[in-house]
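Following this message is one structure expressed as structure tokens.
In this view, the complex is presented without one of its protein chains, the others remaining in place.
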Amino acid sequence: MQTIADPEAGPERSALSATNGSVPDTAFRVLALASGLLVLVILALIAITTTQKAWPVLSKHQLDYFFSTDWRPNEQHFGILGFVWGTVVASTIGIVLAVPTSIGIALFATEVAPRRMRRTITTVMDLLASVPSVVFGLVGFLVLKPRLQNWYQALGRWCEGIPILHNVFGTGSSGTSLLTAGIVLAIMITPIITSVTREVFDTVPRNDKEGALALGATRSEMITGVVLPHSSGGMAGAVMLGLGRAKGETIAVTLLIGGVSNPQITVNILGPGDAMPSAIARNLQEASGDFRAALIGLGVTLFVITMLINLASRRIVGVFDQRLKGAS
Amino acid sequence: MSLDPNQPEEEDPMASDSSVQTSEPRPAAPAGSAHDATIDLTGVLHEQARAAESASSVVFDVAGLSVYYGAFQAVRDVTLSIAWNEITAFIGPSGCGKTTVLRCFNRMNDLIETARVEGSLRYHGVDLYDPKVNPVEVRRRIGMVFQKPNPFPKSIFDNVAYGPRLSGVRSRAELEDVVEEALRSAALWDEVKDRLKRSALGLSGGQQQRLCIARAIAVKPEVILMDEPCSALDPVATLRIEQLMQELKADYTIIIVTHNMQQAARVSDRTAFFTVDVDTSTGDRTGELIEYDRTERIFSQPADTRTEDYVTGRFG
Partner (left out) sequence: MTATTTERRSAAGRLAVPTDVRVATVTGRRLARNRVATGAMGLAFLVAALPLLFVAFTVVGKATNVMGWSFLTRDIPTTAAATELQGNCAAASKYGGDTAACKKVPAAAPRPGIGPAVVGTLITTGLAALLAIPLGILAAVYLNEYGRARPLARLVRFMTDVMVGVPSIVMGIFVYALWVVTMGQGRSALAASIALACLMLPIVVRSSEEMLKLVPNALREGSAALGSRTWKTTLRVVLPTALPGLVSGAMLAVARAAGETAPVLFTIGAAATVRQATTVTGQSTTLSFQIYNLITNGGRLSPQMAWGAAFTLIVLVLALTLIARAVSARFMMR
């Protein structure tokens, strides 16, 4: 099994690794190996230290910590579900807005735009990706917030009396809300999803695309018939990557989500909420005792979610690729 | 030349204009007589036949066609005409631009950003590169089979049904009929009829290529372009494709690019020989058409020494 899965370990490799006569060679090898292992060590340390620091609260509240929406630091009661909800809602809004946009941009870059424009698109996306989170927060907080407040209030008034809509777009917004956070997340993850999906679209064989066009398909038919099915696995991976980034995004969300001390589960995306990283960012500076432990517990939860998302994306990409290879 | 677009394709719109009576294979003529004619024609009726073709059963009329990639001229000044329901082969050494020329016929070169076409390429009298012509319409009528079999990663059925679905055939029963007919025409039906739902990627290379042919003919094109369709196949699979081409000839006009001279000699009615002209100062390699004639003549008594050198194996 191992020998099959090790195609690169040709004769020259094993010969190289087998030489252990030279001291610098061994030293270099050990150094490289140690650096590689450092990643594992750091991850282990993250898991251990944060869990240890959060333990007093985790052991006291147990499952209630994760499944209660009751977050009252003054009364030493910590339930994080409200923050989890905020993160889930804001990330979902971000993904819902960013995925179609990103796929559109990536398709535009790979299938439509002339070569010169393609470079412009990548540059714009790279620049957008490089804008620091705090700058989005700054612009959103100082410039957009007052305008959004008016728009949101108008939207809320307009939706009044319409079932479902008046729940989702409720009133009483100050401009910072779950929706604002979701929008800024969408802006921040769009370049990431775009760049990954663009790479995926680039791997669609020219042969397949020409096959569809030669049958008289229009470009959009070629895209839906060949490019998208071929890329489903990669696109799923890109979405997971975006989700991974969205759930942990801190500063911009902290400034724009509204920030309530005890967030509840609500579908009103025009109302303020709070997300896990924001709660940490806002409170950890001054917190101590169980409050600090509870906040670090939010970090542990984020870490666990990161692991889960990574494992899930591996599984999903695998399933899609399998389907593509026609194993049915 | 006036064309009535509503005229059914079975009738040659130019037949009445033709003053030269000939027994050249004509769309409406019974298959038997067409074969006899081909055999009798050699030599004696040659000139006469050619005159007739140019006036009547011409599908493509290419004049002064040049293809550029950016500033580089890939093919220079090609002039030839392709006859109806015949197999025309493009042969020549690699890099001579035969594939480039072939891809002009269904505007596949449009996909290469820097590619530019000069000269005229008329399909039933209409210039395919007229700005008003939609390449999608061109490709709808002129199908293509590629060098490497390229079935979609879908089921066999969905592969063949792809084109008809685009054209608006929705009913399951109708699709089933179209798929079956296409697969029968491509001599693949008996091999796959029990596994239409399975992935096309599970087929052998030869089967995949016949599936691609079935896929191309499922939309009823008039012309099928084949770009070295057998180069990735073993001799047995190659033979099946060649047989298939002979069968398809009755219904389709076929242009095939091949690097295999024997194949051209075996299957084609006409052969165009291309070669590459190397500019000694710049090193640019530009393809050009040397000779275009009935296949028997290209291989028995070519007019140009370069053709003779190539077909006798002294060059290439």
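Labels A and B are assigned to the chains in the order they are written; within every chain, residues are numbered from 1.
Everything that follows uses one rule, which is that a residue touches a chain if its C-beta (ideal position, glycine included) is under 8 Å from a C-beta of that chain, and two chains touch if they have at least 3 such contacts.
Quantities reported herein were computed from a predicted structural model and do not represent experimental measurements.
Shown as candidates are A:76, A:203 or A:220; the residue that touches the absent chain is A:220. In the complete complex, the residue from A:168, A:284 or A:316 that touches the missing chain is A:284. Across the interface with the omitted chain, chain B contributes residues 3, 5-7, 9, 123-124, 126, 128, 132-134, 136-138, 140-141, 164, 166-169, 173-174, 177-178, 180-182, 218-220, 222. Considering the complete assembly, chain A touches the hidden chain via residues 2, 5-9, 12-13, 16-17, 19, 22, 24-25, 27-29, 31-40, 42-43, 45-46, 49-50, 52-53, 100-105, 107-109, 111-112, 121, 123-128, 130-139, 141-143, 187, 190-191, 194, 216, 218-221, 223, 241, 244-245, 247-251, 255, 277, 280-281, 284-285, 295-296, 299, 302-303, 306-307, 309-310.
One rule holds for everything that comes next: only the chains that are shown with their structure count from here on.
Contact residues on chain A toward chain B in their complex (touch as defined above): 114-115, 205, 207-218, 221, 225-226, 229-230, 324-328.
Interface of chain B with chain A (complex): residues 106, 108, 111, 113, 136-137, 139-141, 143-144, 146, 148, 150-154, 162-163, 166-167, 198-202, 212, 215-216, 219.
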